[in-house]
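The complex appears here minus one protein chain, its other protein chains still in place.
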Amino acid sequence: MAVIATSGIGLATEELSFTYPDGTRALTSVSLEIPAGSRIAIIGQNGSGKSTLVRHFNGLLRATTGRVLVDGTPVGRRHVADLARLVGISFQNPDRQIFSGRVRAEVAFGARNVGLRGAALDQRVNGALEAVGLAQQADANPYDLGFSERKLLALASILAMGTPAIVLDEPTTGQDANGVQRVKDVIGQLAREGRTVVAISHDMAFVAEAFERVAVLRDGELVLDDTVNEAFGEDNWPILESTYLEPPLPARLGARLGLGSTPTTAAFVAALVARSGSVG
Amino acid sequence: MSLVLEGVTYRYAGAATKALQSVDLTLQPGRVVGLVGSNGSGKSTLCSCAVGLAPNAIGGTLDGRVTIDGLETSGTPMYKLVQHAGILFQDSATQITSGASSVWEEISFGPRNLSLPRNEVIDRTWRAIDALRLTEIVERDPSRLSGGQAQLVALAAVLALGPRYLVLDEPTSQLDPLGTRLVGETLAEAARATGVGILIAEHKTDLLAMLCDEIVVIASGKVVARGHAREVLADPSMHEWGVSAPADIALREAVAVAELEWQSEWL
Partner (left out) sequence: MYRSLNPTTKFVVAIAMAAIAFGVRGWVAPILVFATMFALIVAAGVTRRYVPYVLATSALLVSIMLINTFLYPDATDAIFQIGPFTATGTGLIAASQAALRVLAFATSVALFALTTRTDELVDDLERRGLGRRGAFVVGTAIGTVPRMLERAREIVDAQRSRGLNTEGGVLARFRGLLPLAGPLVLSALTEVEHRSMALEARAFTAPGRRTVLREYPDSAAQRALRWLLVVGSILLLIAAISGALWWVP
């Protein structure tokens, strides 16, 4: 079966500010560039504006001031249904979207909405189910699945849409170890397909392992936007601390031992090996 | 006196399979026991059974016995059981139950429901507030709190009923890092200060490594491992059971695999 090669699209915001109708200022002058095909994690405490930010990418929210660009073009007043073909957003709670009596139908919903039919639709649906490990449960009732699996189902229904950019809102929250691994595998696959991946997460270890870049939001402002290595490196710890975030343990230990920036377990071990290699 | 599950087998109403099979577990006051397992392994069910919600409030069939300080859960009304063992769930919003407009009133809800004398209601409420250091937010609207604060208010509300045991079903699952830290630290403190026995189900093994004396691993409704917290979490079989190792143990393992030496002063 041919891999559906979709190349990614870039997403960007220019001085984006957003104020809710009741006057709450959620975003202040956020300028973020997400190159096509890259993987970026957006981190920050609740209320920092992460969810608000990503909702601009598919038109659910419209900028109060500033611009939002999808594939280089300003979003303007394009309909959400339109933008959904380019940017798929998978939200945190699967129970806010699951409504079909069958897993397969649930996965097909989004794909159908963006115009897929017949063989192409089936191919996408099957591919998505394989990717999240639910191929065996295609004919099951979604509510017979456990929470982890429903979360993966919700993810599959966005994957099947084949959008060149995907946003994952807290994909590992409430997931057990197997679920987290599955999500990492999916992200890896998306990266191989060249699709752009944006995720909101509270899990620093997951962020360090699955993404290339990290953006930190604090009270609606973008305070850090860098590679994973740099973002979790010692120089940026004060920024992380200012919003009560802690770099993953390998980063902390690596800095303490003078191994440079080692945000993941693998990086830590590699640095350790390198150091002991050069000594012996 | 303790909270004991003896040979507990439980089946949800109308379900074909058993959610728990022959589970034995003892929780003593002052001890913190962690419960880990993949989603669907039975952690939530165990929590519900431990406080009597199953079968009293949600039905289903329970074989075996659950006793809380000698009181058997089957056949004892919930309002009596909750004064011995309290439970906290993931979703803080649903647990802000009373429709009260202030945190103080929310916390007083339980004691009020028990028709306790006015002075005692007030007394218990303030004690719970002090125990969890919530004095600064007593006037706030409970529906406008951060996730972490809301969980603490829910916790105070449960403590106001005076239980000796606390069962927590993934209390930090929905929280951000700050909220998780807040709840984690408060629990550690509460355990020490009030002598309450705590059973906490969680995926966050780092949190459990910090809090727990003992850990019980559950898979497909059965207890598959138990023991001293750090020993259990360091057991490589954890991966089979869908449990991720705490960060420090994972690091240690990786270093060992690379055939390098781990220096104990590193952590």
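Each chain gets a letter, A and B, in the order it is written, and its residues are counted from 1.
Everything that follows uses one rule, which is that contacts are C-beta pairs under 8 Å (C-beta built on N, C-alpha and C of every residue); 3 or more make two chains touch, one makes a residue touch a chain.
Small disclaimer: the values here were computed from a predicted structure and weren't measured.
Participant: Taking the entire complex into account, which one of A:T24, A:N113 or A:S276 touches the absent chain?
Facilitator: With A:T24, A:N113 or A:S276 as choices, the missing chain is touched by A:N113.
Participant: Of B:T76, B:N113 or B:S220, which one is in contact with the hidden chain?
Facilitator: Of the candidates B:T76, B:N113 or B:S220, B:N113 is in touch with the missing chain.
Participant: Tell me which of B:S101, B:T135 or B:S237 is the one touching the absent chain.
Facilitator: B:S101
Participant: Applying the definition given at the start, please give the residues of chain B touching the unseen chain.
Facilitator: 51, 53, 56-58, 77-79, 82-83, 86-87, 89, 91, 93-95, 97-101, 105, 108-118, 121-122, 143, 157-158, 161
Participant: Mind pulling the chain A residues that touch the left-out chain?
Facilitator: 55, 58, 60, 79-81, 84-85, 88-91, 93, 95-100, 109-110, 113-114, 143, 157-158, 161
Here is the rule we go by: only the chains that are shown with their structure count from here on.
Participant: Would you kindly tell me how far, in whole Å, the mean C-alpha position of chain B lies from that of chain A?
Facilitator: Roughly 30 Å, centre to centre.
Participant: In the complex of these two chains, what residues of chain B are touching chain A?
Facilitator: So the residues of chain B touching chain A come out as 37-40, 90, 146-147, 170, 173-181, 203, 239, 242-244, 247-248, 250-251, 254-255, 257-258, 260, 266-267.
Participant: In their shared complex, at which residues does chain A touch chain B?
Facilitator: 45-47, 146-149, 173-180, 202, 204-205, 244-246, 248-250, 253, 256-257, 265-266, 268-269, 272-273, 276
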